[in-house]
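What follows is a set of notes on a single structure, which appears directly below.
The other protein chains are all here in position, but one chain of the complex has been omitted.
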Amino acid sequence: MKLIHDPIHGHIELDDFALKLVDTPQFQRLRRITQLGLAYLAYPSARHTRFEHSLGTFYIARVLASHNGSMEEGVEYAALLHDIGHYPFSHTLEAIYPRHEDNTRRILAEGEIRDVIEERYSLGEFLKLLKHPAVSGDIDADRMDYLVRDAYYTGVGYGVVDLERLIRNLIYDGRSLLIGQKGIMAAQSLLLARSMMYPTVYQHHVSRIASAMLVKAVELEGIPYEEIRFMDEVDLIARLRESEREEVRELVRAVDDRKLYKRVLYSREELGRLEELRALLEDEFGHLALLDYPPKPKFEERNAHVEGGGRLSEVSPLVRALVELKDTHWRWGVYAREDVVERVRECLEL
Amino acid sequence: MKLIHDPIHGHIELDDFALKLVDTPQFQRLRRITQLGLAYLAYPSARHTRFEHSLGTFYIARVLASHNGSMEEGVEYAALLHDIGHYPFSHTLEAIYPRHEDNTRRILAEGEIRDVIEERYSLGEFLKLLKHPAVSGDIDADRMDYLVRDAYYTGVGYGVVDLERLIRNLIYDGRSLLIGQKGIMAAQSLLLARSMMYPTVYQHHVSRIASAMLVKAVELEGIPYEEIRFMDEVDLIARLRESEREEVRELVRAVDDRKLYKRVLYSREELGRLEELRALLEDEFGHLALLDYPPKPKFEERNAHVEGGGRLSEVSPLVRALVELKDTHWRWGVYAREDVVERVRECLEL
Amino acid sequence: MKLIHDPIHGHIELDDFALKLVDTPQFQRLRRITQLGLAYLAYPSARHTRFEHSLGTFYIARVLASHNGSMEEGVEYAALLHDIGHYPFSHTLEAIYPRHEDNTRRILAEGEIRDVIEERYSLGEFLKLLKHPAVSGDIDADRMDYLVRDAYYTGVGYGVVDLERLIRNLIYDGRSLLIGQKGIMAAQSLLLARSMMYPTVYQHHVSRIASAMLVKAVELEGIPYEEIRFMDEVDLIARLRESEREEVRELVRAVDDRKLYKRVLYSREELGRLEELRALLEDEFGHLALLDYPPKPKFEERNAHVEGGGRLSEVSPLVRALVELKDTHWRWGVYAREDVVERVRECLEL
Partner (left out) sequence: MKLIHDPIHGHIELDDFALKLVDTPQFQRLRRITQLGLAYLAYPSARHTRFEHSLGTFYIARVLASHNGSMEEGVEYAALLHDIGHYPFSHTLEAIYPRHEDNTRRILAEGEIRDVIEERYSLGEFLKLLKHPAVSGDIDADRMDYLVRDAYYTGVGYGVVDLERLIRNLIYDGRSLLIGQKGIMAAQSLLLARSMMYPTVYQHHVSRIASAMLVKAVELEGIPYEEIRFMDEVDLIARLRESEREEVRELVRAVDDRKLYKRVLYSREELGRLEELRALLEDEFGHLALLDYPPKPKFEERNAHVEGGGRLSEVSPLVRALVELKDTHWRWGVYAREDVVERVRECLEL
């Protein structure tokens, strides 16, 4: 039994099996994968990593299991490992590589971590647990941890959620986690927190611009999926710094020095001919002008089932309102190096 | 210069004039007026008083003044004294007495506190400052303090507001406090906090039932306005405990012992013939059945002006949604002593 | 099962039996007994009561019991009720009445609360639990709760203790709570916290002067033990305000208005002829000059046993140092109404 200090949950107890999983190189790699990617360029203190978040998710899943006798055995270990496939800078590179969930499944099937898992589970059985509603459902241990944690490390107050009340009022019925009547207010606060974090933190323009630049550098460097999927942030940044392509070195230096591209365009109108614009920019400006077109937010929490029947969005008018507003802060953008901003503007006929 | 520890703002500095105001018996009385009335029957830790809240309001007003050169001199002292007219248990007794704001104006015109005020201001001038937008506007020092403070003392997380960002982004244009563009998100979080606090804390049914019982006791005791307006909570409770009327003594004992009436009815349908129902209950059950029909919430913050033009509800779809939902948690109720619940139910044909 | 919000422990679960105990008038009285007596005259926000503290002590005792299988059944209920005999303003009046522990034992043997206890325990058996090391030992649930709680409500940072680590590392060996090796640092931090809280909060001179004034008022009023022991703060203050003796009314008004006596003398030299001085002051000045001679601090925690043998003060040089310093901040004082300060000074030949 090992006790780990955690600013969010106080202390996290690791049993022997959890400790063995944590002690694999695959899990230790998560120490070098920042939770919020390049958000630290906007929130300097947001330096927390997938490692702490994974421990926190494990902690919440175990509490859920202890309150719900019928929960499948092993859910907390699946929670612990659910993010093991993240690439350097977390979601940033998912724009150009397979979803990290796919990589998670592959990593678990390899090497030392697979050996440890198979001491207690068959691999197939374990992989199934990754889809358990307590691990990745509409309301799950993952998002309960990250919202609170991200708020703590960025220092914004928006992620405050009555976490304990929510966790205590999630009821597992063998198929999904139902929100108990006394947990509805706390579940609403989770959605509110998320709706505030979305524009202020997760989609902060500084972070998005830097991410677009990093994505372009990786693209130009042409790192194959089979390499990137094992890398940590040291590997990736070192590789880009030593690239043979000058554009790559320039881009990564600009990110390092926080000399970021400027916004030429920031719009909430959906764009029809996306690829056309992307091609135009690439042809005209190469790596000097970037199109950033993120997916719209999903708000899966609205679909969470409520004790007594119905979905959260059905029983809560506030949640319905948030769902209607969910695209309010969505924007796509075009960013360019300062010296070509004017030319890009002209080219886009702005 | 005196420094007062405050869990919300860290330390509050009192200059000599503020200290003189604080040292009057009228201000010291606020130490014995609970901020949230009987809410401590639902949230035991909610024992904070109008005294701390008044200091906190003073603090915020002074920060606002220091950021806004054109703010009228003395606004912080008006903020300090804005609640001096509260009755025992704060808003509870406003159901049967004049609004506390009226009492504030009368108290300031009397005795030691008036003398202190008139060392620096004419009374008329000072009373005008009570209506200053920084003291009682759509977004003001008062509500910025109480939301955060009430959340801290109840221990619910809902009142977390990015207070510093909001305060720094309020711009005084000589007529109102405008919300600067960079403060809109923080202002939204203020409204969100309030919309979460409303059902969970401010309208918690335990607090409402106890309040209805206390109001009835005071009514039966027939305490004149000219007496209640100087009382603190010791005076009031002692008076009720020693009442000559048995019903009064019974009601206050029940509140003391938290043997509260039960809800017979809790409804969100507006009621047409309010006075008729009240009379019926009174005739049939006397002090044993109580009608509680609170005013609907107002959400004045939606009207706050935004830098660049428009009201907060105009620029923020989220605020509009909250305004539409503002009555969702409003309820009126009928409460009765446990042994007559059935009879009341029958009488109301439920 | 009932869940109570608590800013210190998050949420406190009350089982049915605990709830029954809490719902007695004897326990509800604790809502009207301030935890830190008149300390709120120095720390306005220190308005928490024995009620919350008792719930918190219950919570910690239950955690201790859950970690230590051999703990006697019922310890948590003894923890819940351990402070039920406190007088108004907590320790303040113990200067002139029997220790509150005696009153606790008497109150538990009477009325409704006795009936509830005897549903599960014999009275004798239950009273024995009050002396259990987890309830009142060298390191116990009581002091673990109050240090952290008092720091939270006063807003000083000194009471921060790694509470969770300490609790997890207390081992019950059937006779005492041993501090486990991994808990020693946390136990030290408890003592450090206390050594910082002692001069800044517990012995703050404002609180001590006001307490001396209140004690004198109660003494003059001559309230018999058989009355005071049932009173709450409303009863006491109301009684003093309506006293037939002018001095009593004057003293309580001065406390209410915070027009406190001044320090004539504040000394760390022990005084030989205590009663002589007391008599002299009383003869010469009556209620206008007060002698305040508190007991020296005890630091029982130093005697806590450590896993593997020895006492905390034996294994920790820091604790030994704190023990040696424990009287550093001890002071006795003479306080007098402002207008007689000079005369008292002369009389004491200062």
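By letter and in written order, the chains are A, B and C; residue numbering begins at 1 in each of them.
The working rule: a residue touches a chain if its C-beta (ideal position, glycine included) is under 8 Å from a C-beta of that chain, and two chains touch if they have at least 3 such contacts.
Small disclaimer: the values here were computed from a predicted structure and weren't measured.
Enquirer: Out of all the chains shown, which come into contact with the hidden one?
Expert: Looking at the complete complex, the unshown chain comes into contact with A, B, C.
Enquirer: Looking beyond the chains shown, say which of A:Thr154, A:Ser189 or A:Ser243 touches the absent one.
Expert: The missing chain is touched by A:Thr154.
Enquirer: So which of C:Thr34, C:Asn103, C:Asn169 or C:Ser195 would be touching the chain we can't see?
Expert: C:Ser195
Enquirer: With the missing chain put back, one of B:Arg29, B:Arg165 or B:Arg258 would touch it. Which one?
Expert: Of these options, the touching residue for the absent chain is B:Arg165.
Enquirer: Which of these, C:Leu3, C:Leu127 or C:Met185, touches the one chain of the complex that we don't see?
Expert: With C:Leu3, C:Leu127 or C:Met185 as choices, the missing chain is touched by C:Met185.
Enquirer: Residues on subunit B that touch the omitted chain in the whole complex?
Expert: These residues touch the chain not displayed: 3, 10-11, 164-165, 168, 182.
Enquirer: By the contact definition given up top, give the residues of subunit C that touch the hidden chain.
Expert: Missing-chain contacts on subunit C: residues 156-158, 160-162, 185, 188-189, 192, 195-196, 199-200, 317-318, 321-322, 324-325, 328.
Enquirer: Applying the definition given at the start, please give the residues of subunit A touching the unseen chain.
Expert: 4-7, 10, 23, 25, 28-29, 31-32, 40, 43-45, 47-49, 51-52, 55, 152-156, 233-235, 237-238, 241, 256-259
Basically, only the chains that are shown with their structure count from here on.
Enquirer: Taking each chain's centre as the mean of its Cα atoms, which chain lies farthest from subunit C?
Expert: Centre of mass proxy via C-alpha means gives A as farthest from subunit C.
Enquirer: So what angle, to the nearest 5 degrees, turns subunit A so that its CA atoms land on those of subunit C?
Expert: 180
Enquirer: Could you give the separation in Å between the centres of subunit A and subunit B, each centre being the mean of its C-alpha atoms?
Expert: 41
Enquirer: So, what's the distance in Å between the C-alpha centres of subunit C and subunit A?
Expert: For subunit A versus subunit C, the centre distance works out to 48 Å.
Enquirer: Mind checking the centre-to-centre distance between subunit B and subunit C? Centres are C-alpha means, answer in whole Å.
Expert: Chain centres of subunit B and subunit C, defined by C-alpha means, are spaced 32 Å apart.
Enquirer: Multi-chain contacts only, two chains or more: what residues does subunit B have there?
Expert: Residues 156 of subunit B each touch two or more of the other chains.
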